[in-house]
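Here we show just some of the chains, and they stay where they sit in the whole.
Which chain is which? They are A and B, in the order written, and residues in each are numbered from 1.
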Amino acid sequence: MKLLLANPNTTQAVTDRMAEVARVAASRGTEIVAVTGQVGAPYIATRAEAAVAARETMELMANHAPGCDAAIVAAFADPGLGGAKELLDIQVVGLAEAAMLMACMLGRRFSIVTFATARGPWYREAVEYHLLTSRLASIRCLDAPFQDIAHVRAELEALLVQLCVRVVREDEADVIILGGGPLAGLAGRVKHLVPVPLVDCVAAAVRQAEALVALAPRKASERTFRRRAAKPITGVSPALARLFGRE
Amino acid sequence: MKLLLANPNTTQAVTDRMAEVARVAASRGTEIVAVTGQVGAPYIATRAEAAVAARETMELMANHAPGCDAAIVAAFADPGLGGAKELLDIQVVGLAEAAMLMACMLGRRFSIVTFATARGPWYREAVEYHLLTSRLASIRCLDAPFQDIAHVRAELEALLVQLCVRVVREDEADVIILGGGPLAGLAGRVKHLVPVPLVDCVAAAVRQAEALVALAPRKASERTFRRRAAKPITGVSPALARLFGRE
């Protein structure tokens, strides 16, 4: 099985980190194809950046999905997820989507913990988008500076663990999602330091993508995610234009 | 007062139609600056097209907002609205946002009626995005072919009126929003044929933008729509890059 890990952030080092975690999380025989956005922000934190990223997600998928069995939107709040589900013939899953559904099996209410306050409003919109507010305990963002997005996981590890512990006590979280690609791999490292289960969003997405491939559902020909009529579209890459044009 | 009407659809004729309706709806002294997307679909109907449009909205605003007092996202389900609210120093309002809030004053529950079934899921996500599901009666889409998006309003007028009447009876709608820029102006023409108030989304947005300018609230320096830290961004127009970079 081949999984496309499409990172609409433009930082290659974060893609590399996610790919590494994805390969460890994957079943034997699963190959990870990891690609990085060319247009946009080094790491997406706001709705404005996510709006740029949403199109980049579709560009990455149009250009790299052929030959893959499923695709992962590898930015936490899933920019472009709905569009990608409409356009592609393979299954598509987002980091936030997969992590939240996984968290639902591990507790009644989950919190999302991340490393930058700017991400809060965008993350909340992701929970609302997935209509999972009923399962949300809180979203909590560390308000601490860091040097390098590629090493933010290591730089802030101790502070993030402290925040997770507070979230359990203060927000009544039953399970915590570590939100954001740059935190990939952290859950496994610190899980014995926090008294509730931690969810790694990259590992969750890989396993959910595999599960979808195994389940082998048909793509919808009616209702919300069905392929739409061919449509001319201008100003995008030839591959994306072909996808819209259904050639 | 100068209002930017930024249409992320790529059909100039639809922009012209909306601008005409906007000018009629505006207060004396309000000038409408109408611009059309260069990248994307001739008329946006799906999430995939909306994801392309979201970035185009921000491009249009980055390039044309300077000198304006407020801006309107002139595509019904408001692609790029959140991002534009973050980026711009002026107020921004969306067609769906303005129409729904206006509808809330005219009835307890509104329906949205539009002319293409492909729009249904995307429109529903817009209602959910604005957290107004509690006020929604239904979303109903005409399933009829049309020749030309620029004249869809006239081509389908009779069928749309019929659908509106059915929506009042069957879905218990207290008020109906005619959704989509191509339907701008229709509400005024047919209002006596439907037994509940109709909301024209372009007229609503113009009046809400004017109201926001009149109210003159400060832009937030904290919480959800505050301007964020400067961020390098690649692959976008110089104007948009400058906006992200806060130059």
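Heads up, the rule we're going with is that a contact is a pair of C-beta atoms (placed from the backbone, for glycine too) under 8 Å apart; a residue touches a chain by one contact, two chains touch by 3 or more.
Keep in mind that what you see is a predicted model, and the values were worked out from it rather than measured.
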item: With 2 copies placed, total copies in this complex; value: 6
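FYI, only the chains that are shown with their structure count from here on.
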item: Euclidean distance of C-alpha centroids - subunit A vs subunit B, Å; value: 29
item: Of all residues in subunit B, those that touch subunit A in their complex; value: 10, 38-42, 45-52, 54-55, 57-58, 79-80, 82-87, 118, 121, 125, 128-129, 131, 223-225, 228-229, 231-236, 244
